[in-house]
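Have a look at this one.
Removed: one protein chain of the complex. Kept in place: all other protein chains.
Now for chain A:
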């Protein structure tokens, strides 16, 4: 959990320092249009652009590799299911074993999908690796006008997450002391998970009461101790992130490779 979500220490890289809302918006604007096409070239170009932008976020490729490994599992899953079940078997046949017919068409679709997974996930990984959760909540409230109840509440809940791992270990040991070997027994697993949930709810309620007691959500307009600014540089980041996919799509359309999702 924490391995994937913990921000890396502030690096001072020019794009890492941008307003969290700008970074989040840029990531969305950049990735959403990529969904429009099925060809492998569009996500390949996008991925190249993303990798080229990494140094400006102060993120080392090693870090991305560490955090992106679950995507490899997804990619492997896509490859296997495409090889077995793809309906469109156009193109040249490369390999044929019984019912399995590997064609260039199948390979191209599979490559397209896998590249898409990486091209869409990478900006998200970069944003969360370079953004402190507190800064994100502050910016959501101050720049995106998200409800404070939601942003600050989520932030407080987020702080309790690491406790869950600790709690799970304690519960498992406590059950062994009661004569229950947990191991891989699904019933014992379910009952431990239930106990974990009950404990989490109780803690959540206590935290909510404490926040209440400190005047949270009491109807008074909150002030902000930490100021988040949305500057021209932030606007520029969002605009560029919006223009890039348009140009990438223009290239694929010009090359005649555009394969719309719909139709």
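As a working rule, contacts are C-beta pairs under 8 Å (C-beta built on N, C-alpha and C of every residue); 3 or more make two chains touch, one makes a residue touch a chain; residues count from 1.
Throughout what follows, contacts and distances are computed from a predicted model.
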Hidden chain of the complex, named as in its UniProt record, picked from "Acyl carrier protein", "Energy-coupling factor transport system ATP-binding protein", "Fe-S cluster assembly protein SufD" or "Cytochrome c oxidase subunit 2": "Energy-coupling factor transport system ATP-binding protein"
Touching residue (missing chain; options A:73, A:97 or A:227): A:227
Hidden partner chain, touching residue among A:33, A:91 or A:199: A:199
Selected residue (touches chain absent from view) among A:156, A:233 or A:257: A:156
Residues from chain A at the interface with the omitted partner, ascending: 132-134, 152, 155-156, 159-160, 162-163, 170-171, 173-181, 191, 195, 198-199, 203, 206-207, 209-218, 220-227
